[in-house]
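Everything below concerns the one structure shown next.
The complex appears here without one of its protein chains, the remainder shown in place.
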Amino acid sequence: MKKIALFPGSFDPFTKGHENVIQKASKIFDEIIIGVGENSTKNSLFSLDSRVRHIESIYATTPDIYVVSYSKKLTVELCTELGAPFIIRGLRDVKDFEYERSIAQMNHSLERHIETVFLVTDPEFNHINSTIVREISKNGGVIADFVTNSEILVK
Amino acid sequence: MKKIALFPGSFDPFTKGHENVIQKASKIFDEIIIGVGENSTKNSLFSLDSRVRHIESIYATTPDIYVVSYSKKLTVELCTELGAPFIIRGLRDVKDFEYERSIAQMNHSLERHIETVFLVTDPEFNHINSTIVREISKNGGVIADFVTNSEILVK
Amino acid sequence: MKKIALFPGSFDPFTKGHENVIQKASKIFDEIIIGVGENSTKNSLFSLDSRVRHIESIYATTPDIYVVSYSKKLTVELCTELGAPFIIRGLRDVKDFEYERSIAQMNHSLERHIETVFLVTDPEFNHINSTIVREISKNGGVIADFVTNSEILVK
Amino acid sequence: MKKIALFPGSFDPFTKGHENVIQKASKIFDEIIIGVGENSTKNSLFSLDSRVRHIESIYATTPDIYVVSYSKKLTVELCTELGAPFIIRGLRDVKDFEYERSIAQMNHSLERHIETVFLVTDPEFNHINSTIVREISKNGGVIADFVTNSEILVK
Amino acid sequence: MKKIALFPGSFDPFTKGHENVIQKASKIFDEIIIGVGENSTKNSLFSLDSRVRHIESIYATTPDIYVVSYSKKLTVELCTELGAPFIIRGLRDVKDFEYERSIAQMNHSLERHIETVFLVTDPEFNHINSTIVREISKNGGVIADFVTNSEILVK
Partner (left out) sequence: MKKIALFPGSFDPFTKGHENVIQKASKIFDEIIIGVGENSTKNSLFSLDSRVRHIESIYATTPDIYVVSYSKKLTVELCTELGAPFIIRGLRDVKDFEYERSIAQMNHSLERHIETVFLVTDPEFNHINSTIVREISKNGGVIADFVTNSEILVK
């Protein structure tokens, strides 16, 4: 049976850190679906459509990696619809870890068959943080060092 | 002299984790007042009135546990008005701990006679987090596993 | 019914931070027993006997605060023997918090009627750490700023 | 190709928390090898032989889960010998997370093809900590609530 | 060559904790420029103009400490304009530390010659937190214990 995993996130924007997570996850799973979510409480800097196209540009020629967008839906529901019993999350720092642990445990409460797998990036990507990338972009800085194909992103 | 403690929070919503804190605190204090605050910087998902009625429904028949709401008032002022020299706070994770420590220390600077007591929930409630409960509720998920009498809450 | 609490620790040595915890706890509980433990895995710098006499010297004239020593016994057993259903612990930093949370939860698993209450010191005592006090003492430094009656302690 | 993962640890002792990690990992990997290590810097409470037999007793009838012991060998070397390109680690708290992240990143530096996968236990196992289990055992407490088949373990 | 450092922040408001950082930094650097930033994502409680005048009032007679305001500009750009290759940041707690580490590392990626220096306040200022000071001020509390010349600040 094919092992399918969902990598959900707002990806505002998708960074080289996220790419590094996908690269590691693709050794473990047979198929990976990147789920780009509309965040209900925060405005995103880049439009949902632009974020999806940006990620598609990175994986255009990579087999077994797909991109979907979703909104007003639980992550565990999306997993069920997609037949993906695994959720992938990258861990960068302690703050991430605690929040992700709670979400993983609550998702498991909602759907007992869904498990979350955590990966840490290689050290050279550890400091890349979408929040700070957005701040740099808003203040006119160049983000190409942190984001592949950054020219595709539209604010 | 009766030992009276205030358990302040936004309780948006009041979860089984909060219930577990109250259960432990009621062994220590003679009377507990649950203070439901209007958060000045964030919009709440459930109305203040609905949050108060929800908590009242849980403790309707429990003696020595009361519910009040407050806004535009310091927590230490509310303590003084209520004759409650103790503040109860639940600690779930590291992020909580650091913020709560600063608030406890600043409250003690403002009113030297007020002390804060911290409790940790039993492990099975450790992951229950109001922020994630709200996300589940907003996305149409069922929150009854995490919140007693959740049908009373009105968005 | 009198509310009795145990404050267990190795107190190697008992610092002004611990004193600050006792001062806060004495507002909440009717009687406090300071339990000085023999640590099974680490050698202490100050002898168990010296640590007990040091703490007794600090509370010689304070009613309702007692000192006992214990070894080869679970903390929850000591609580049961002493009729103390509450455990007091001071929280200084994140590392403390996580370890203390696990111990509190495991103690509660072992004896369901025992609850742990956490207190944070006032800011001016937050940095006082027995491990560092020991290092200073071992290297010939003066520890009187951090430890009351430090001249009583014998290595 | 079969996906084989190593779950290394000192397992002094193997707890219900570790069991929970194995249960989750067995959904992801085709074969899991539990590697019981001799810790070079700390004395273990239970003998290496006893720890191995204890874990074997738990998985005696479970297919695709094996137990090996190792000493004076890098974890990445053991992976290579066993043909296991994945390392499984459980994350319980923040302290774990930071140390595990460094080890995972250093292991990846040593052998670029080896990836570490992190799992978090379900909330009811989150507080179970081998260090505290050892303390309980040393002080004569009963550890059966935290360790399956604990009667097999020999100090 | 004169060593010039920038101390950037939103300083909403500038607290006694920030003063303590400046006092320490002034022993290390020859000249310090306090850069008051307009935060692009959060509304400030005190106006930018009021925040600048408040800090100027504190350092009116101190040589080698200057105040500037900036907006829509990267911190590293401001450093370059001012000829300040050092950034000073205060560290209060773990949450600060992780975010500050990422920002320092990303700033160093953007401009390799810029280094960030971290200082921790003395213990008696460790709990002073601008976010909590703002909450106190919004709810009508007195902030003079935490902020020098607080009467100058205008909401």
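Lettered A, B, C, D and E in written order, each chain numbered from 1.
Criterion: a contact is a pair of C-beta atoms (placed from the backbone, for glycine too) under 8 Å apart; a residue touches a chain by one contact, two chains touch by 3 or more.
Remember, predicted model here, so these are calculated numbers, not experimental data.
Within the set E:Val68, E:Leu82 or E:Val117, the residue that contacts the chain not displayed is E:Val117. Of the candidate positions C:Lys72, C:Lys138 or C:Lys155, contact with the unshown chain belongs to C:Lys138.
Remark: the residues of chain A touching the chain excluded from display are 94, 123-127. Counting the whole complex, the residues of chain E in touch with the unshown chain are 3, 24, 27-28, 85-86, 91, 94, 97-98, 101, 104-105, 108, 115-120, 122-123.
Counting the whole complex, the residues of chain D in touch with the unshown chain are 40, 72-74, 77, 94-95, 98-99, 101-103, 105-106, 109-110.
The definition used in the following text is that only the chains that are shown with their structure count from here on.
Chains making contact with chain C as well as with chain E: B.
As for how the two copies chain A and chain E face one another, under half of their interface residue numbers coincide. Separating the centre of chain A from that of chain D, both taken as means of CA atoms, is a distance of 29 Å. Per-chain Cα centroids separate chain A from chain C by 46 Å. Shared interface positions of chain C, defined as residues touching 2 or more other chains, are 94, 98, 101, 105, 123.
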